[in-house]
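For this view, one protein chain was removed and the others were kept in their places.
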Amino acid sequence: MATIPADPRLAVGRATPGRLGVLIKAAREAPLAPLVILGGLVLIALLADLIAPYDPTVPVKGAEMFRPPFWMEGGSVATPLGTDFQSRDILTRLIYGARVSLIVGLMGTLVAGSIGTALGILSGYVGGWVDQIIMRLTDAWLALPAIVFAIFLAAMFGPSMWNIIVILGSVYWTRYARVIRGEVLSLREREFVKLAEIAGASKLRVIKKHILPNVMNTATVLASLTVGVVIIAEASLSFLGVGVPPPQPAWGLMLSEARPTLMTGQWWLTVFPGACILLIVLATQLFGDWLRVRLDPQQRNL
Amino acid sequence: MAPVLEVSGLQTHFFTFGGARVVKAVDGVSFSLGDGETLGLVGESGSGKTTTCLSIVGLLPRAARIVGGRVLFEGDELTRMSQRELRRVRGRRIAVMLQDPMASLNPLFTIFRQVAEPAFFHQQMRGRTLRARVQQLLKAVRIPSPEWRMRDYPHQMSGGMRQRIVGAIALAGGPKLVIADEPTTNLDVTIQAQYLDLLKDIQRETGVALIFVTHNLGIVAKMCDRVAVMYAGKIIEQASVRELFDDPKHPYTRALLGSVPKLGSKEPLYSIAGQPPNPASLPPGCPFHPRCREALPRCASVDPPDFHLGDGSVARCWLLDDAVARP
Partner (left out) sequence: MARFIVRRVLYSFVTLFILSATIFLIVRLTGDPVALMAEASARPEDLERIRHQWGLDRSWPVQYVTFMENAFKGELGKSFNYRLPVSQLYFQRLPNSLTLGLAATLISLLIGIPAGIISAVKVNTAWDNVAKGIALLGLSIPGFWLGLVLILVFSVWLRWLPTSGAGDWRHVVMPAVALGWYFAASMLRLTRSSMLEVLGSEYIKLARLKGLPDFVVIAMHAFKNALIPVFTLAGVNMVVMVNAAVIIEVIFAWPGIGRLLYEGIFQRDFPLVQGVVIMAGFMIVAINLVVDILYAFIDPRIRLTR
């Protein structure tokens, strides 16, 4: 039961395997389940046009509304997961929905990461009043729950997928800014940065050559943990009707369209899209945890 | 007279990576300690001093296990005891003082509560008796106006005072043996000297045996009766303080003594070349041979045994082979 911290000696003097060894080890230790799920979803999203049985926005010919999944009475293998209130094929819409989720998740994270990393570097490296302004801006952004901010912006700027990407990006950058600023503050004191400055390198060059490459690991770990948050946020906005507009097949939108049928027993309309969101977020979280262990050896609580 | 504590052949190993790697942190340590005696346990960090101490009271990190040897304390074999039984030994019969007085006190509990705990749980003292006991203990460690100070929290006290509180906690259960693990490393020199004087006084008054873990040989000379020098999990030399300082047998001890600055001496400070060994991958033979100035050819292949040198001194070094064998 004793939890005295382990002997510090145990941490020292590990044999360091070669570069190839590192790669092999990484491949062996890579989290198989999340990678398979993520890889599968990406593939499905890319090949949606080929594998989806129907058009996601058009009713299936000859199919009634609210047809249940194939194993239930009244179901049909032609529409394996049933149909929705416009007798569109659920499976098809789920497949195309993966595309929306992944695009918004990845692009939104990219926007957030770019804004946050840029501001973080600027804040940490330039310092002074620039730092003050950026940090007060970050405080102000953090003063609103991100989802409320996102709902507000989405309602103001109107629903469209690209709007959502920009909005989520401009809401979720704060964490990057704070963490990366801290990292840059310590990088700034390191010798190679000092030397570059003494050698007369311009600020821009120092940032490009020395700062940016050194914060990329942190930014990557943060990104892996942000994707899931952004995906859930997109689903939430779509659910509220301020996200991806109909008739596009977004999972959040499907859940919103399923709401009137919740009480009438068409459970599959609610369960399947939500399970898809759960699956994709779970996979990104697991992958992010693994990445954090790989890329952030100090195990800070990012 | 039977010794208070007799440690023989103690081995404590760390099993990491599911037992795939074994680190012999303590590897066959033997020493004994009489009533009221003070033993200095000296060595570089990582030599196994702290693990030895924690093995005695059976409070080891999860990965560590005692795999061999005996710890006989007042006739009881501690390595065979369950945690429940050991709990009645810890704090009551054997007390341990930790290195860092700032960190060893719980910031959210009053001094009274922390000093009272051993007496409360071990001697079932309550109410007025307990208060009197705590005041007495605080007085014993020279805390001024203890009836007031015991209501304070640790952050309201200076470093020296906190260290004395830690001393009071150690005495609270009325132990026969106190293990002090580098108790003065974080104190400044004058406070350190005061504290050492205090410990000596207390020892004189109560007659406890003391194991003093340190890497400061000056403190050893001042405090201890006997010294054991540890290197890579083993005691490589053990002798009385006088013997060890006057005539160190092991080259490592000589090197250690050489690195103590002497006042007025113009000689350059001798420091030991190389790094302390990595306990996870020790060199073959004598673990000290890569850094030893006087190494013999066989030192690189065979680990020397204990050489007993009369007068109770023991050292592990091939240089002594002839010295012992010849007469």
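Every chain is named by a letter (A and B) in the order it is written, and numbering of its residues begins at 1.
Criterion: a residue touches a chain if its C-beta (ideal position, glycine included) is under 8 Å from a C-beta of that chain, and two chains touch if they have at least 3 such contacts.
Predicted, not measured: the structure shown is a model, and the values here were computed from it.
Colleague: Of the residues B:Arg87, B:Lys139, B:His215 or B:Arg254, which one touches the chain left out of the display?
Modeller: Checking each option in B:Arg87, B:Lys139, B:His215 or B:Arg254, the one touching the absent chain turns out to be B:Arg87.
Colleague: Of B:Ser45, B:Asn106 or B:Ser145, which sits in contact with the chain we cannot see?
Modeller: B:Asn106
Colleague: Out of B:Val42, B:Ala95, B:Ile111 or B:Ile202, point to the residue that touches the absent chain in the complete complex.
Modeller: Counting the whole complex, the residue in contact with the absent chain is B:Ala95.
Colleague: Out of A:Ile90, A:Ile164, A:Val242 or A:Leu291, which touches the unshown chain?
Modeller: Residue touching the chain left out of view: A:Val242.
Colleague: List every residue of chain A that touches the chain not included in the displayed model.
Modeller: Missing-chain contacts on chain A: residues 1-5, 136-137, 139-145, 147-149, 151-153, 155-157, 228, 232, 235-236, 239-242, 255, 258-259, 262-263, 265, 267, 270-271, 274, 277-278, 281-282, 285-286, 301.
Colleague: On chain B, where is the contact patch with the chain that was removed from view?
Modeller: Interface residues of chain B facing the absent chain: 57, 59, 86-92, 95-96, 98-100, 103-109, 117-118, 121-122, 153-155, 166, 169, 172-173.
By definition in this document, only the chains that are shown with their structure count from here on.
Colleague: Counting in whole Å, what is the centre-to-centre distance of chain A and chain B, each centre being its mean C-alpha position?
Modeller: 53
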